[in-house]
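Only one structure is covered here, and it is reproduced in the block below.
Here the complex is missing a single protein chain, while all its other protein chains stay put.
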Amino acid sequence: MGNRVAVIGAGITKFVRRAQETPPELAWAAASQALDNAGMTLDDIDCVIHGTAPDAFDGVHMKAEYLSAGSGGWGKPYTRTYVGGGTGVFAPIHSWMHLASGKFKTALVVCEEKMSSCQPHPQGAFITIFDHTTERALGPNLLWIFALEQHRYMSVHGIKNEQIALASVKNKHNARGHPSAQIGGELTVEEVLDSEILAYPVHRLMVSPTSDGAAAVVMAVEDVAKAQTGQPVWLEGVGWALDTAYWTNRDLYYPRYVEKAAWMAYEMAGIKKPTEEIDFAEPYDPFAYKELHHLEGLQLAPKGGAPKLLADGYFNRDGKLPSCPSGGLLGVGNPIAAAGMMKICELFWQLRGEAGERQIQKPLRRGVAQAWGDLMQVGTVVVMGT
Amino acid sequence: MKEPKLGTGLSSRDFFESGRFFTVSYEVRAEYAWDTGPAIGRYLEELKAGRIMGRRCTKCNRVFVPPRAFCELCFRPADDWVPLEDTGTINTFSRCYITWDMQKLTSPEIPAVIEIDGATPGHGIMHMIGGVDPDEIKVGMKVKAVWKPESEREGAITDIKYWKPVS
Amino acid sequence: MSNHVAIIGCGYTPIRVATPEASYRELTFEAAQRAYADAGISHEEVQSAVCCEEDFIEGISITDEYTPDQLGVVLRSVETVGGDGLHGLGIAAMQIQTGALDIVVVEAHSKASNVLTFDHITEFALDPIWNRPLGFHPEFIAGMEMNRFLHEAKLSVEDCDRIAAKNRTNALSNPIAAYPARMTSEDIAHSPHTCAPLREAHEARRADGAVVLVLASEERAKGAERPVWIRGTGWANDSPTLESRPWGKDGATEAAARIAYEEAGIRDPSREIDLFEVDDLYAHREAMALAALGVKNGAAGVNPSGGSLGMGHTLDAIGLYRAAMCVDAIRSGRSKVALAQSWRGVPTTSVAMSILSVNHG
Partner (left out) sequence: MRVASNRNYTAWEGKIPVGWRYTAGLAGQEFLQALKDRGEILGSRCERCEKVYVPASIFCERCFAELNKHEPVKSEGEVVTFAICHRDLEGNPLDPPRVAAAVRLDGATSVLVHNGLGDPAKWKIGARAKVKLAANRTGSILDIEGFELV
């Protein structure tokens, strides 16, 4: 199916609450590091892909046009793609189209988000994700939909909040080994549950922070990839799906859009039994329950079964199927699109054995990254392997 | 992986108070008048009259709310208007202690997805629960709309003040 | 594996100054219904969709949320591009060329009439530190560009007047155009200055509309009645900053054309392409685009549809309207090889194009 496509370099900034850098400066930092890592210069790049979520964060209309200078877009084919929070994992899929189609041989893929510019608080931007005519008048915030979804997930399966809190504990622990991390640390389930309730059942320590940051990869078709590095990491399968915008007409207990996207990617990768054929996962974890919800959508846990596996240590870095070995959004931080791209970077580093103290000790052949977004409706999935 | 490149953290003081870092503050005038179209236009008009209206697709036999001009699954114009009840069931809810701009609330707002009676099961809208001790609310509770007085309604989703549990 | 991609379905709404009877949902639904009927497919056969839109135009953050329903693609592969419809067309074609997908649609719409503070939003696209504090009407960028371009190209304002008059007049024979008028260059020259040398009548006025095109692999296009083949696509950006862009030429179109021409095997565009539907958001942009495309004076039809000056500026849908005009011309035998090209407007240097043909070359 199309040309084989690999990731051959990765770069990342620190994730911080407020960056001094402008958005183009952040984009350049990650992109130039990815190029260096791939042993390439901008002249070697055929096309540039930018992934970034709402314009309301960075505070520039058509913000990817503004970001193109820092992303390497000068004089090159340049497009910006977005699928809300799913963007960071979608950007390499968008890049895959450029390369697998045979149209281009190399691509620089940059994701950036600077949320701190948005005042009085980046959360304010989220009121405008709701339907302007039938929902916004209620004064909704982003926490509502997460809380509504988490509560539905818990009530359908009879899941307890302490089971969910454990995802925060695990990811903040994992993030301690990540040099970009904003809020890694050692926590207990009790501390998570003792943190302030923002929107029942969501506690403060179950929520990823707002962040500024950027992450980037260089991708190439097979002949270039092999010429450039002895360790290309291949995109074996990609999948993406978008559910209806009428989110109050869906049952939120299960992310069927993630399942759809996952099977699209698995079929492309020739995966029939995901739990046996995938060594580790980077599911999207902006909120603690989302990691569990998404592991189920990814077919890596039975419906409603992820909390028990988590409690059993199955998803720990030394478990059967490590999940969020990076530390995830809960630990490393959540500059929306850049956070998804951070997961792609983590697959790249883990599969090359370059993850340092985060390195999973068992042999790794294949990992999956996933992101999610919009009104709980986007699934984006990338399977990468050595 | 190498050490991350840049990402220079500023403290809140650096950013807001010190005056050491130059910043530009800006507000955009981003104002809109979104055409409602026939489906949402009538939905709002009927809310003003104290009624919730759904639409039916006779092909898949769904009755959906919010109403739409077309069935997004069968991809054909929807067929007729269906008056729905102003009662329903709580599908899921939250107790939220902060506002949309992150101001703290002492008494929580209770957003919920409410499945509307008369619509196809599972088809609901987002709205608020009220008139009840927040700790008493349960998934599956029956609720009824509490409308604003007719004179205060303006053809908006907020013409319903909130939904109150009924025993 | 064949890498040829065809447009097998073309659907659009007439362009109107305003469309108060329909929300963006119904407007797009109409274009999709027309496109699927034209392609002879059901909505269930569409595997993937590429939508082109921007948050602050729709008035929605993460506006990609609201894309799938009116295209009938719920729970299928949908992506949104912050680009012109012709960027979307290029992406959709690549999706098919991966071999993973056979039928992909591209969609763009404009509800410009719903945006009450358009100029403020355009200003919001400028650099917040260096440019916005100056407080100019953002069209100053078009005025500065026109001034420098005319200077370098040794053209006059009257040349721009003629382009504007031609396109407004051409629109008289286009039933979907929103701003047709019998106008002479003298009429244009009498309109007031906005950012001199730019005059009001040099500027395309905004309008509403929606376009959906259905793309198919060669295999799937075999059964189609009137396929139009995508011979080449290209897109590029120049520097986004006002400080380091070339003010006197359209570097983005030059870069995009290199890619599209190579793919389509075009060596002499003036001879090999018989229809150009190109950017004319400001009258001088048409001359600028033709220069960058390497088209000699007196080449065949340029914006016979009326362009955006005559049809109306449907924002990121304008490129797909141009492509749709090319599709109609090819199907009716008025063109054999046509080029559609778009620029995303002030303050961008973002350009995309497609070369369409009766055959796949």
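The letters A, B and C name the chains in turn, as written, and every chain counts its residues from 1.
Keep this in mind: a residue touches a chain if its C-beta (ideal position, glycine included) is under 8 Å from a C-beta of that chain, and two chains touch if they have at least 3 such contacts.
Keep in mind that this is a model prediction, so the values were computed, not measured.
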(Q) For the chain that was dropped from the view, give me its touching partners among the shown chains. (A) A, B, C
Q | Residue touching the undisplayed chain, where the options are C:Asn147, C:Ser217 or C:Ser308 | A | C:Asn147
(Q) One chain isn't shown here. Among B:Gly50, B:Pro77 or B:Gly118, which residue touches it? (A) B:Pro77
Q. Which is it among C:Gln47, C:Thr184 or C:Ser239 that touches the chain not included here?
A. C:Ser239
Q: Write the list of subunit B residues that the hidden chain touches.
A: 6, 8, 10, 15, 21-36, 38-41, 44-45, 69, 77-78, 155
Q) Which residue numbers on subunit A touch the omitted chain? A) 18-22, 24-25, 28, 31-32, 35, 41-43, 56, 59, 69-70, 72, 74-75, 117-120, 124-125, 127-128, 132-133, 136
Q: Since one chain isn't shown, list which residues of subunit C touch it in the complete complex.
A: 20-21, 56, 59, 61, 114, 116, 119-120, 123, 128-131, 133-140, 142-148, 151, 192-198, 239, 241-244, 247-248
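What we mean here is this: only the chains that are shown with their structure count from here on.
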**Q.** B-C compared against A-B, more contacting pairs
**A.** A-B
Q.
For subunit A versus subunit C, what separation do you get between their C-alpha means, in angstrom?
A. 32
Q: For subunit B and subunit C, let me know how many angstrom lie between their CA-based centres, rounded off.
A: 35
**Q.** Touching two or more other chains - residue numbers and ranges from subunit B
**A.** 26, 28, 32, 34, 36, 40, 68, 72
Q) Among the residues of subunit A, which ones contact at least 2 other chains? A) 59, 61, 126, 131-132, 244, 246
Q: Note which residues of subunit B are touching subunit A in the complex, please.
A: 1-12, 14-15, 21, 25-26, 28, 32, 34, 36, 40, 43-44, 64, 66, 68, 72, 91-102, 108-109, 111-113, 122-128, 139, 156-158
Q) Considering the complex alone, what residue numbers of subunit B touch subunit C? A) 24, 26, 28-40, 68-70, 72-73, 75
Q. What residues of subunit A sit close enough to touch subunit C in their complex?
A. 1-2, 22, 53-56, 59-69, 73-84, 90, 94, 96-98, 100-103, 125-126, 128-129, 131-132, 239-246, 256-257, 260-261, 264, 268, 373-375, 377-378
